[in-house]
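What you see is the complex with one protein chain gone and the rest in place.
And then subunit A:
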Amino acid sequence: MYDLNVPWPRNNYEKLTDEQVVGLRNVIVTLYSLKVYKVAINFEIDESIRLPVNSPQEINPIKVPEIIDVAKFPGLSVYTRLTVVVNDSSKLVSFNKFQNYFDLVAIKPVSEKALQLSIINLNIDLISVALSSRLNFYLKHKIVGQAIKKGVKFEICYDSLISSSSSMSRKHLISNLIQLIRATRSNGVVIAGGCTDAINVRSLNNIVNFFETLGLKRNKINQFIENSRYVLMNGRLRINSYKQVIALDDDDELLDNSKDDPMGNSVVNGYKKQKRKGDADEQTVKRTKI
């Protein structure tokens, strides 16, 4: 199973406190105990925050080994994800530059125009609509369908559904959810957690139980899992393939990130590219031997 959204506790480049690190680790382990083995840590920033383009090691603040020792947990793999809150997509000219530093790239559009433009212009994997506050635009099936046709999936986060205490924000959330389910016709939806606290983690089956009463179709549950897999594959292909089309590895090897360089020390052009070259060399060596 997959959870593509475990929020990074900070929205900027400051260091985490010890407690935050332990909290994040606990969320991942709780997910692991519920048999969610592929987890993506989500670093969410505003479009106005400047990324440290000059020092490539620091673009991705998520250093997985500092958070969790993946080797202790058989089957677990942790990915990194960037979410940019988009208000004016013309500001995102440099977007393509930092795509190589994260496994997944997502946007969070605030206005309808931002949604539309970023679907057309940007190369993204996921769209996450801010569900917990009132949406100031109407999700049109045409735009949403355009995105799904392109292979971009929409994300539903259930965290605020469970954690929010005011009935007003819950009402917004449920109305937005129904809108999203209607606009996507239950296709191209990814269910992710977005849990900042281990207490809000639920298994996919249980959360679908609730969404079913909102009109999501239960028989699509396999599709949701498949969609998450698709999104992850798409993101990994960006880093590990030639022009996002050709890769030498098969599916499982693409998703296996144990060979990556998670600390990003040795690299200038995106921390995973270098590794790929090494792999390619190995392959050619093998072939010449044969």
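In this section, a residue touches a chain if its C-beta (ideal position, glycine included) is under 8 Å from a C-beta of that chain, and two chains touch if they have at least 3 such contacts; residues count from 1.
FYI, contacts and distances are computed from a predicted model.
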Missing subunit (named according to UniProt) among the choices "Ribonuclease P/MRP protein subunit POP5", "Signal peptidase complex subunit 3", "GPI transamidase component PIG-T" or "Glycosylphosphatidylinositol anchor biosynthesis protein 11": "Ribonuclease P/MRP protein subunit POP5"
Of A:Q57, A:S203 or A:Q223, the residue in touch with the unshown chain: A:S203
Missing-partner contacts on subunit A, residue numbers: 19, 22-23, 25-26, 28-30, 32-34, 68, 72-74, 161-163, 167, 197-203, 205-207, 209-210, 212-213
